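Note that one protein chain of the assembly has been removed; the remaining protein chains are unaltered in position.
Chain lettering (A, B and C) follows the sequence in which the chains are written, and residue indices restart at 1 in each chain.
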Amino acid sequence: MDEKKETSRVEAFSDGVFAIAITLLILDVTSAFSDASKLQLFDLLRQQWTVLLAFLLSFATIGIMWLNHHRLFTLIVRADHNLLVLNLLLLLAATVVPFPTALLGRYGVDVANNEANFKQATILYNGVFLFVALGYHLLWLYATYKGRLLSPNVNMEAVRRIDRQYLLGPLFYTIAFALAFVNPWISLAVNTLLAIFFLLPGIALSTSQKPE
Amino acid sequence: MDEKKETSRVEAFSDGVFAIAITLLILDVTSAFSDASKLQLFDLLRQQWTVLLAFLLSFATIGIMWLNHHRLFTLIVRADHNLLVLNLLLLLAATVVPFPTALLGRYGVDVANNEANFKQATILYNGVFLFVALGYHLLWLYATYKGRLLSPNVNMEAVRRIDRQYLLGPLFYTIAFALAFVNPWISLAVNTLLAIFFLLPGIALSTSQKPE
Amino acid sequence: MDEKKETSRVEAFSDGVFAIAITLLILDVTSAFSDASKLQLFDLLRQQWTVLLAFLLSFATIGIMWLNHHRLFTLIVRADHNLLVLNLLLLLAATVVPFPTALLGRYGVDVANNEANFKQATILYNGVFLFVALGYHLLWLYATYKGRLLSPNVNMEAVRRIDRQYLLGPLFYTIAFALAFVNPWISLAVNTLLAIFFLLPGIALSTSQKPE
Partner (left out) sequence: MDEKKETSRVEAFSDGVFAIAITLLILDVTSAFSDASKLQLFDLLRQQWTVLLAFLLSFATIGIMWLNHHRLFTLIVRADHNLLVLNLLLLLAATVVPFPTALLGRYGVDVANNEANFKQATILYNGVFLFVALGYHLLWLYATYKGRLLSPNVNMEAVRRIDRQYLLGPLFYTIAFALAFVNPWISLAVNTLLAIFFLLPGIALSTSQKPE
């Protein structure tokens, strides 16, 4: 039983799913511009700005999901059935992202006519993100319980740092989710700040930067 | 001739196909919501529930296909032309899944007007699943015949356990397929139970959990 | 400079492209059934049989392309700029396949009204296949010229066998291409026979089966 190989195949499959989900996002941008030949392109880009915002936000979010997955699996070296099923749950969340992204973009363009739909799309969008945050939390709790699936000589400092960060993720996304019921624009602003926060160099808790 | 590398490329290609097939499923969910701006989003989600059910069921099924493939290829270490062709047959089944999934979802929404179409979609859907189960059976029989493509120091206990499980798979899916001719709802309920059954921790026969 | 790693990344990228091209084929099958709710599903499947035939034929062909690629890269161990560019040419052919496949399926359904279009689609379809066969020929000639990119201890018998087979491929596909100008149905029958021929166990010239 070659354990190294096992997690590497989980990573390969997950990489594939993240890569596809992140690349499919552009399809809805293209289709949002398909039946609109009356306007000039640059005016169209301005009119459809929520489509572009939703695209960028979802791209950043799936990108962060991948960064996170990458980081966890530098620490997780074993895979059992439950880990694979929990990982499938995460991938489910990743593949779903293009759906509320498309709705958010579309309903955002139409917000003047139907504000309720835009709000509901924001709730759905943040619901998926909250599901992602909880999914990572669960997978991480399972893998680290009694050091179950970690390398025996794992950097415990790195584990603790992720423990702390994984309390913040679900908290932040619960707030963004709750705000979506109040005001979709504020909720999206929080989403944007969270994406920037997780991509910024200073705050990043990448295990790979501290090899000691 | 680096045999290790050979099966690893079969796995990489298969991972790619599974990853894409599982991610494409969301496209039909998105398109099912494309021309329906009259209703509120949450009402739409309720109206299109068969689209969401078909999505989840197919996601779980392709996920289980990947789990199975992963498990088999921890035991199969050699690849010959016939294995590659049998593997292509399995991948054919995986890539086809989004098609009956889309039909099932769509005809499910329209079931009040056209029950025959919904039944036929369920038959097709279960036919594909049965094809998957038989495909795995065939590939496994071929690979294990006289231990042909297994590692010389393979865990024979793990092989037996898969042998036993692979008698159950085709049997269960034959039942679900037969039930689709009688009542599509019962057939889908059996599909759901089978997906849960194969994902549950207790019943899982993962070879990786018993390294001795 | 880790040469092993270099060809392995060429293979990974190519695997990705083949995996996606082969999986996208189903999208056009799904869309061929999208606006046809008047007929019963099983009648529709019968009516759209050229869509299903084109899907299966293209799936088999991309599958064979992957098998071939896999085989070549068990012998090719070095990569230079020209090989990467020639490989891109092959991948171009692979990504193009879904386009004439969609046309062939659609025009096939409509053949009674517009036979010229069906013939032109068959010509295009076979033109792509001929391009594939010539592409492999070229890549192989380049890689084997003075053993340039082969392993120093390569099995020369395996190289010769591929040499011989690679004279046949372009020949067969030139015939199928020429026949498309005469009669599209005969041309498609030849395509089908070629696919079966390359997938059959007896005729397969897999290098991996004869390790001595």
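Criterion: a residue touches a chain if its C-beta (ideal position, glycine included) is under 8 Å from a C-beta of that chain, and two chains touch if they have at least 3 such contacts.
Predicted model, so just to flag it, every value in this text is computed and none were measured.
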Hidden-chain contact residue, picked from the options C:Ala79, C:Leu139, C:Ala158 or C:Val190: C:Ala79
Missing-chain contacts mapped onto subunit C: 1-3, 5-6, 9-10, 12-13, 16-17, 19-21, 24, 27-28, 78-82, 84-85, 88, 91-92, 95-96, 98-99, 102-103, 107, 110, 114, 116-117, 120-121, 124
Residues of subunit A (touch criterion as defined above) contacting the omitted chain: 8, 11-12, 15-16, 18-20, 22-27, 29-30, 33, 37, 40-42, 59-60, 63, 66-67, 70, 73-74, 155, 199, 201, 204, 206-209, 211
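Going forward, only the chains that are shown with their structure count from here on.
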Most central chain, judged by mean C-alpha position against the global CA mean: B
Interchain centroid distance [CA atoms averaged], subunit B/subunit C, Å: 25
Distance from subunit C to subunit A - Cα centre to Cα centre, in angstrom: 36
Subunit A: positions in contact with at least two other chains: 16, 19-20
